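Note that this complex is displayed minus one protein chain, with the remaining chains in position.
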Amino acid sequence: MTVRRLPLTPLFVAVPLATVAVFALTSQWLVPDAARQDILTGVTAPGTPGHLFGTDQNGRDIASLAIAGARSALAGPLVIAFGSMLIGLLLGTLAGYRGGWVDLMLSKYADLLLALPTTLIALVIAGVVDGGYWVTVAVLMMLFSPTDIRMVRGAVIAQASRPYVESARALGLSHRRIMFRHIVPNVMPVAVTTMLLNIAFALVSMSALSFLGLGVGPGEPDWGRQLSDARDLIGRNWGSAVVPGVLIIVTASSINLLGDWLQERFEQRGRGR
Amino acid sequence: MASRFSRGTLARFVLVRLAATVVLLLVLSFVVFGLLHLAPGDPARNLAGPREPTQELLDAIRREHNLDKPFITQYVLWLGQVFQWDFGESIRSGITVTSELASRGLLTFKLALMAFLLTIGVAVPMGVRAAWKAGSLFDRGVSFLSIVGVGAPSYAIGLVLLYLFGVWVEIFPVYGTGDGLVDELWHLVLPAITLAIGMGALVFKLTRTAVLGELEQDYVTFARSRGLSERTVRSLVLRNALIPIVTSSGLVFAFLFGGTILVETTFALPGIGGYLASSVTFKDIPVVQAVTLLTAVVIALTALAVDVLTYLIDPRVRARGLT
Partner (left out) sequence: MTRHLTVSRRTLLQGTGATALLALIAAACGDDDDSTDGSGGGSGSSKEIDTLTVAFPSSLTNLYPGKEAGNVNYYVATLVLEGLVAPDGTGKLVPALAEKWEQTSPTTYVYTLRKDAKFSDGTPVTVDDIVYSVGLSKDETVSPNTAYYWANVEGAEATGENEVTITLSSPDVAFEWGPCAANAMWVTSQKFVEASGGDIGTPDSLLLGTGPYKVTKFVPDSGVELERVDTWWGGKAPVKTVKIEFIPEESTRILARSSGDIDIAFSISFDQVEQWDATDNTDVLFQPDRSYVGIDFNTAVEPFDDIHVRRAIAYACNRPAYVQQLLGGHGEVATALTTPEQIESVLGADGAREKLKTVLDLPYDLEKAKAELAQSKVPDGFSAKVGVSSSAPQVSSAFQALAQDLESIGISLEVEEMPVEQWYGTIGSPDWGIAYMWYFNATGDPAELINWFLAEGNPASYANDDVAALLVEAREETDPAKRVDIIVEAQRIALADLPYVPLWWGEAAVALADKYTIQDFGSYTLLSPWTPRILTKD
């Protein structure tokens, strides 16, 4: 690991992550007026009195909006990454361990999902159930799952012929027990790494979909949304892009570091076995 | 317990998979057709522009594109044409879908392939080296870069590269495809690097994780304690670590092929990503169907290639047999 010999890693990542979590939990008291506009102020540069990082085209304070955006930045991506990995572990393990028809069907299911155009699904769902943040989360969870299924499946296939699996079989353990008590723990390192990577991807994907009428609406606090709105504002207020951009990168990197650290724990446990 | 490599088994496996792929394509085409039907909007209305069209105009457009027929009839008509290798015409532009898709698909394929070679060629060796020298300065440095690389959106990377190599040091062209094959490949270098950076960071991490995982297996300790040379140990480890890497590399290509839309936009390239997105919002049914099928074929063939490769490199999988 990058910082594998630093016991400080969890502490080091904990600071930004805890800050973001605190923002997410307390934003309604911390910045109750985050979405408040003042169109006469319009775009202002960082350092404008009262606006540390300036304002956007509708005069909303960039810093307040970013603090309020922590909630949607954390909740959705976490649920997406966790949910899709759960699907991945369940179906991927089944496919990789069982093989045969089960594998074929599950692989084809994953292929089908992979091949479906995201925009199409998003538009259909938006049309049928009228959009909304959590609908987007559900759609993305479904769309993220095929990669996780394939990833887990590959890892399980590699594990399935290992001696410990052979011996478990010889001992007559049930398939379910072998799969979820013996193989899955060994797949966890890859799974956790992938899952934490997915959080960052989900963060970016969510904001892309808001433009199709899914996800958060215009002006609502959301980092991805702020970042994409900032593309046009950057010449007049660099803060509009830097604040959400840095927040996304720092949060994503912290989660990745946390993933690495966790993975290392797993490995040590593995060694201890 | 290793069984002999069997040509027959492999051939049968490939055939079954190809048949399954055909079934998949059928299901997919039906699902997409259905989804398009459910999606809000009306292609006839879109074609007529924002002005409220007359009923006669709508009827004329619908007749022209069979949109006036019941859903199932539309699908069967479409399917019948496809079996004669006729993917119809774009509702929006009137261009034959196959001719448009051939040029766009090829461009996206070249771009994805270039990005894939860059990703694998750089990220895998670096991942192996980083795992081998875990904790070294090299490992820490590259690991850190990969963490940032995963978080940085390709859109931003593309613009930074454009500024650096297109405007500041004028080595690469800023946008477009150029004329002729060599010029085209030259135009694709920056977009391919842009695509490869995000993916490379991912592949690096996966490679490193896989190799580290192998290094901690009992057989490595065993082999080392038996006094096998470091070279032999390495090749053993690599061979075993290769499986998750190969599995993921298939996904990497599928992802690159299906995920070019961002760089297409940044570098103004006429590929399939933007084509699909704009056709979906327009409800241009023949185009969406054809692009989806093309993407599915590429993904399915890549997955098949990966499984065959896994079979060939992993004796344990061979032993277990293929499905």
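A and B label the chains in the order they appear, each numbered from 1.
As a convention for this text, a residue touches a chain if its C-beta (ideal position, glycine included) is under 8 Å from a C-beta of that chain, and two chains touch if they have at least 3 such contacts.
Owing to the predicted nature of the structure, the values given are computational and were not obtained by experimental measurement.
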item: Chains in view touching the one left out; value: A, B
item: From B:Leu18, B:Ile95 or B:Leu117, residue that would touch the chain that is not displayed; value: B:Ile95
item: Candidates A:Gly69, A:Gly88 or A:Gly224 - the one touching the absent chain; value: A:Gly224
item: Residue among B:Leu106, B:Val160 or B:Leu312 touching the omitted chain; value: B:Val160
item: Residue of A:Thr19, A:Gln57 or A:Ser161 in touch with the missing chain, whole complex considered; value: A:Gln57
item: Where the unshown chain meets chain B, residue by residue; value: 40-42, 45-54, 56-57, 60-61, 64, 90, 92-96, 99-100, 103-104, 152-156, 159-160, 162-163, 166-168, 170, 173-177, 261-262, 264-270, 274-275, 277-278, 281-283
item: Residues belonging to chain A that touch the chain removed from view; value: 36-37, 39-40, 42, 57-59, 119, 123, 131, 204-213, 215, 217-219, 224-225, 227-236, 238, 241-242, 244-246, 248-249
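Rule of thumb we're sticking to: only the chains that are shown with their structure count from here on.
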item: Centre-of-Cα separation between chain B and chain A, whole angstrom; value: 21
item: List of chain B residues in touch with chain A within their complex; value: 16, 20, 23-24, 27-28, 31-32, 35-36, 38-41, 134-135, 139-140, 143-144, 147-148, 150-153, 156, 202, 205-206, 209-210, 212-213, 216, 240, 243-244, 247-248, 250-251, 254-255, 258, 276-277, 280-281, 288, 291-292, 295-296, 299-300, 303, 310, 314, 316-317, 319-321, 323
item: Residues of chain A that touch chain B when the two form their complex; value: 1-5, 99-101, 103-104, 107-108, 111-112, 114-117, 119-121, 123-124, 126-128, 147, 150-151, 153-155, 157-158, 160-161, 189-190, 193-194, 197, 200, 204, 212, 245, 248-249, 252-253, 256-257, 260, 263, 267, 270-271
